[in-house]
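For this view, one protein chain was removed and the others were kept in their places.
Chain lettering (A, B and C) follows the sequence in which the chains are written, and residue indices restart at 1 in each chain.
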Amino acid sequence: MRDKVRVTVWNEYRHEKRSPEIAMIYPEGIHGAIAGFLRTQPDIEARTATLDEPEHGLTSEVLENTDVLVWWAHMANHEVKDEIADKVYWRVLNGMGLVVLHSGNLSKVFRRLMGTACSARWREAGEKHRLWVVAPGHPIVEGLGEYFEIPHTEMYGEFFDIPRPDELIFIGWFQGGEVFRSGCCWYRGRGKVFYFQPGHETFPIYHQREVQRVIVNAVRWAAPVSVVNFRDMAEAPWFPEPIEPFASDQ
Amino acid sequence: MRDKVRVTVWNEYRHEKRSPEIAMIYPEGIHGAIAGFLRTQPDIEARTATLDEPEHGLTSEVLENTDVLVWWAHMANHEVKDEIADKVYWRVLNGMGLVVLHSGNLSKVFRRLMGTACSARWREAGEKHRLWVVAPGHPIVEGLGEYFEIPHTEMYGEFFDIPRPDELIFIGWFQGGEVFRSGCCWYRGRGKVFYFQPGHETFPIYHQREVQRVIVNAVRWAAPVSVVNFRDMAEAPWFPEPIEPFASDQ
Amino acid sequence: MRDKVRVTVWNEYRHEKRSPEIAMIYPEGIHGAIAGFLRTQPDIEARTATLDEPEHGLTSEVLENTDVLVWWAHMANHEVKDEIADKVYWRVLNGMGLVVLHSGNLSKVFRRLMGTACSARWREAGEKHRLWVVAPGHPIVEGLGEYFEIPHTEMYGEFFDIPRPDELIFIGWFQGGEVFRSGCCWYRGRGKVFYFQPGHETFPIYHQREVQRVIVNAVRWAAPVSVVNFRDMAEAPWFPEPIEPFASDQ
Partner (left out) sequence: MRDKVRVTVWNEYRHEKRSPEIAMIYPEGIHGAIAGFLRTQPDIEARTATLDEPEHGLTSEVLENTDVLVWWAHMANHEVKDEIADKVYWRVLNGMGLVVLHSGNLSKVFRRLMGTACSARWREAGEKHRLWVVAPGHPIVEGLGEYFEIPHTEMYGEFFDIPRPDELIFIGWFQGGEVFRSGCCWYRGRGKVFYFQPGHETFPIYHQREVQRVIVNAVRWAAPVSVVNFRDMAEAPWFPEPIEPFASDQ
């Protein structure tokens, strides 16, 4: 029905350049790995952008031609320039989908879209994360079973300071005793946002079949909807003339 | 990605047989009109079923081969047999989509799925209904603008005794002074339900382009998601063995 | 501002009569234990009702004078008469609060109010249940910290076939590897419903301070709101006269 979903995968791309161990897991960067499995889908096309490119690789031209932006970030959330974060923010309100991965919860764009601090408990102990499906009719779980597991990952735990999700998809169980809302959807303006917890850089999480499946599904879910003649979200339009005449006896 | 969505359009088919005026608007029945425009879509196939057929046309074989059931009902909600309503109910919990139109809000199946009375204020005055989009990123509004109008229809007004919608898509403005949650989504078990108010039998509402568009979009949204090895919703499975070993010091 | 909240605590009261071990934990029955700690609150008054009383102790007079009904049930959900379940159902839609405990998830009233099967995974292994607060601004968590634990209980696990909660309060972590939406709120008609997982009969769970605190808070939250001239929820009122005159050029 629709042309291909045009995805841009954004990554800080710092860990991979600094740590040989991480580079071995992701020789083309985390962005390269994600773009790679997205490109295997006939209805998706993917390009990449990284922090150290001019304008972080997110020029107005790139953003205008992006249907869904996938965002991986961790150590350099504060280095993203405010004017770029601002452009991404308005693109989301005007319809672009946003898929935020792992520590992208503390990125400028996600925090601004959520309206909360987005902080959580955390621990690095390489423990198990089991993700339970709590929305089995939702397109983001297409192809999954009742749960799947990440064998070794970083723990994120509640209280996760997010607005109540519009759609709660996964609840995570952590071996060390915590739980987490590990997959959540929100509507913002004309755009859609999905947050997905899996993805610590020191584990080969984006090579795992179920994780790839969720990200592919999320890209399809987050793709823009074509509405006609809908206003730019930055406007608060003024309508001097009522649509309906006021009845005579008013 | 997916084969065609298999739709069954169910209708009481009583008004059309009793009233020549209604038969003129819908010479093939309301079900025929709806199946007709659904069939123009390359990714949808549609058949019909009606109240006076054996088992109301909803045999187990038909239901098992239905991805999305569209339901129009009005005067004969009480004539639907409990065992058929029961079968439809469980099919929805196990993944079949359900699109409930107009006075189908008082059908056995919808009321059971909602858990509430589903009653509302109402009036027949042929007045105007303007439907405002309040979820512009939702796939059910694809192709629409900020609002559209039904020129003449029956009024349904708040308080509409439904559970809070999981996704509120349209809010209706009625000329006589009422509002209505005119388009609402819910998740139930593995299935999805969409209620859409437009559709009184004495007006040619299902010939209107925007109404057709919404129903087509709703069929696509409500189509089942393929999960693997998910239990039948009628079961409460017993797991004697924990997934995780209890740690030694517990 | 308001007179006392009038609570009726309903219990099957079968386990306690059959098992000396359970009777030792709850010498006055589970209903007696719950009514006991509710009565320590100056703004709450509590009475009890049980399955084997005439009309299950839930006469129209009792229900009309109940602001919040607390419901504990397990082995005899099917013995509750349909006409009593029906009366309770309509009282909830017309404003009575309902607090459903533990295996009351499979009671006729709760299932009817939810519209789903309310089934879940389960296991009896006496394992640990840790309840994490995910709605720290909600009145039901007043007095609690980030989490609390039930040392030994029955496991209930996802997928829990409930409608999406209007307010998700607690997410439970189970030692054996499952998670559960352990505390959930819904609005139904003019009434409010809270489901709370803790409470297996073979453990002294209702003697635990945090559990008592949650039930007290839930009773206050579920107490009816006084609206004026609001219709009975069983009615779908007919309004021949529009509130607003139709404008002349319509």
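Basically, contacts are C-beta pairs under 8 Å (C-beta built on N, C-alpha and C of every residue); 3 or more make two chains touch, one makes a residue touch a chain.
This one's a predicted model, so the numbers in the text were calculated from it and none came from an experiment.
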| item | value |
| --- | --- |
| Touch with the omitted chain, as defined above, among A:27, A:145 or A:163 | A:163 |
| Residue of A:41, A:59, A:175 or A:202 in touch with the missing chain, whole complex considered | A:175 |
| Absent-chain interface as seen on subunit C, which is shown | 1, 42-43, 95, 130, 133, 135-139, 141-146, 166-167, 175, 187-192, 224-231, 243-244 |
| Residues of subunit A (touch criterion as defined above) contacting the omitted chain | 93, 106, 112-117, 119-123, 125, 127-128, 155, 157, 159, 161, 163-164, 166, 174-178, 186-189, 230-231, 233-244, 246-247, 250 |
| Interface with the undisplayed chain - residues on subunit B | 130, 132-136, 146-147, 157-160, 164, 167-168, 171-174, 177-179, 181, 244-249 |
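By definition in this document, only the chains that are shown with their structure count from here on.
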| item | value |
| --- | --- |
| Copies subunit A and subunit B touch via same or different residues, half shared test | same |
| Magnitude of the superposing rotation for subunit A and subunit C (Cα, nearest 5°) | 180 |
| Chain centre separation in whole Å, for subunit C relative to subunit B (CA means) | 30 |
| Centroid spacing, where centroids are CA-atom means, of subunit A and subunit C in whole angstrom | 36 |
| Computed distance of Cα centres, subunit B from subunit A, in Å | 31 |
| Touching two or more other chains - residues of subunit C | 157, 159, 164, 174, 177-178, 244, 246-247 |
